[in-house]
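Some chains omitted; the rest stay in position.
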Amino acid sequence: MDKIFTISVIVGVPVSLIGAFLEWPSILMFIIYCLSIIALAGLIGRATESLAIVMGPRIGGLLNATFGNAVELIISIFSLKAGLVGIVLASLTGSVIGNLLLVAGLSFFVGGLKYKRQSFSIHEARHNAGLLIFAVIIAFVVPEVFSSAMNEQKTMGLSIGISIILIVLYFAALLFKFVTHRGVYQSNDKREQDAQAEEEPEWGRFKAIIVLAVATIAVAFISEHLVGTFDDIGQAFGWSELFIGIIIVAIVGNAAEHASAIIMAFKNKMDVAIEIAIGSTLQVAMFVLPILVLLSLLFSTTMPLVFTWPELISMVTSVLLIIMLTIDGDTNWFEGLILLAAYTIMGIGFYFI
Amino acid sequence: MDKIFTISVIVGVPVSLIGAFLEWPSILMFIIYCLSIIALAGLIGRATESLAIVMGPRIGGLLNATFGNAVELIISIFSLKAGLVGIVLASLTGSVIGNLLLVAGLSFFVGGLKYKRQSFSIHEARHNAGLLIFAVIIAFVVPEVFSSAMNEQKTMGLSIGISIILIVLYFAALLFKFVTHRGVYQSNDKREQDAQAEEEPEWGRFKAIIVLAVATIAVAFISEHLVGTFDDIGQAFGWSELFIGIIIVAIVGNAAEHASAIIMAFKNKMDVAIEIAIGSTLQVAMFVLPILVLLSLLFSTTMPLVFTWPELISMVTSVLLIIMLTIDGDTNWFEGLILLAAYTIMGIGFYFI
């Protein structure tokens, strides 16, 4: 698995450079860019993980929380710079429903084919559920509903306020999880703690930092070119901006997470699989998105925290579904299938819109 | 109880025939049709149950799942043929909120008057809760919200896609319940299993099939005439199409289920009462309704999966309420009363609309 990623990077990045320079056809380059980014995201994930182990749990948690969605952040910044506010919101929506429905759904389903019942920490599930309701059902719904009675300036003011609150609460959640309440709710499953104790970093500190830096720069470069192909791709396949953002960009940006969550589920490490799926969602909703709202103030087109109604409703209903299915700390193949069915319904919806 | 049904059928069906032939006044015929259908539904229920026992649990579960709402399916097909798409969606909405609020509410309330606390399987409740959120809050909400940005053709395309997914998931749920995870979650309440072991069919296979066939044909005949009286009834009582569909047709179509759920609650068999109320809801939402959407392609007026907002909101909020009240596996009279109060509020709403 890891080797495939490494080879893809070694081949994909130079080909991306050459193709961009020689102006190969958009569809071909779109595919090359996507594959290269998926491979680079895998590298960034491994580097972050190694660094997290070296640095200890607290700074490690912070590193994971900040770099975990680096690829999405970078793609989004270039989209923002190009004024494609709609695509940024769409791809973040896609990231949320992709993680909650597709990543979690595949994990539950594949894991459930091997094991009759799989379990994970109820406390973790409830903690995440509270944050999901806060971020998606309050912080995203309020500006949507309130902004219909506001002018553009007030909407942006509200968006900025909410973004700051989201970021503050995101770091407060890390403080809660890694400092004040570390291990408080874990009494009954020490397995995980033991597992963590054994962990050895794949790479040393120096190598990890170098890989992280180089891969991030490469992603940035390719992302900028990827964004430039959206127009041609949309016309070639008859896909709307919304569909490209929500389904395509989201799958590309999260491919590495998809792979590792499923592998963890197959190893019956459901706590890790859940952490990847839901933790990543919270990262996008409470860190990446608000950072982008604030960054947009530096660009010519500002981005308010206002989704389209289909986007918002997709996220809200996904949150309700995943909460219902995870709140009992128990999964099986059928619960995975429900999530996948929900993802398919939304995919069809965004295709037709 | 059973005798009353049998006598009602023996009297009601011929009177329906004669009345229809002699063109008796609409209001009288409306009442006769309704009573006859209620009685026939009781017969169909008994025949299906006998057949289910004879055929064993797997095919039996399938039979119950398919014929359980045969009456509603038949009435709806005739309404669809008459182009009354609005009434079909209304009566299915009525069936959903009627089962979730009225049937469950009466069961909890009546059972609760006799027993201080009544309990049932938490696992079953959670399984149902996941399906209710999937079917009502995702599969019904998505086309509602997305279709406002779609033309008629795309809306129908989305409706067809969702209908197929609903039906597939419905059968997957049966597979999960009766094959792959049969008994997996039942360790702590073997009572039910024992009770099932004792069950004897009321009728033999042959008699059950005959009754099923004849009663179904009679329901079909009467339903067609019942649909024809809606116009006159609406004018006579000042009832809107919506009110007739949601309250009247739904009560008539589900009367047999109402009766048996309450009897089960009174016998403290809450698992069965819940299964009737919520299982029947899921059947309507995941089987009857999508089948009707697909069947409507054969008629001149197609039926998209798009409810009116009051219908949709009634279903969504009913789902949230029933999940909250059943998720702890414990009921009492007051929880029943909450459900009945919610039903009354919606009834008043649909009356005034």
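For clarity, chains are labelled A and B in written order, and residue numbers in each chain start from 1.
To be clear about the criterion, a contact is a pair of C-beta atoms (placed from the backbone, for glycine too) under 8 Å apart; a residue touches a chain by one contact, two chains touch by 3 or more.
Being a predicted model, the structure only gives us computed values, none of them experimental.
What's in place is 2 chains of the same protein, and the file's complete complex has 3 copies in all.
Quick note on the criterion: only the chains that are shown with their structure count from here on.
Subunit A and subunit B have Cα centroids lying 40 Å from one another.
On the subunit A side of its complex with subunit B, the touching residues are 116-117, 309-310, 313-314, 317-318, 320-321, 324-325, 327-328, 332-335, 337-338, 341-342, 344-346, 348-350, 352-353. Those residues of subunit B that touch subunit A in the complex are listed here as 122, 126, 129-131, 133-134, 137-139, 141-143, 145-146, 148-150, 154-155, 157-158, 161-162, 165, 168-169, 172-173, 176, 180-181, 184, 323.
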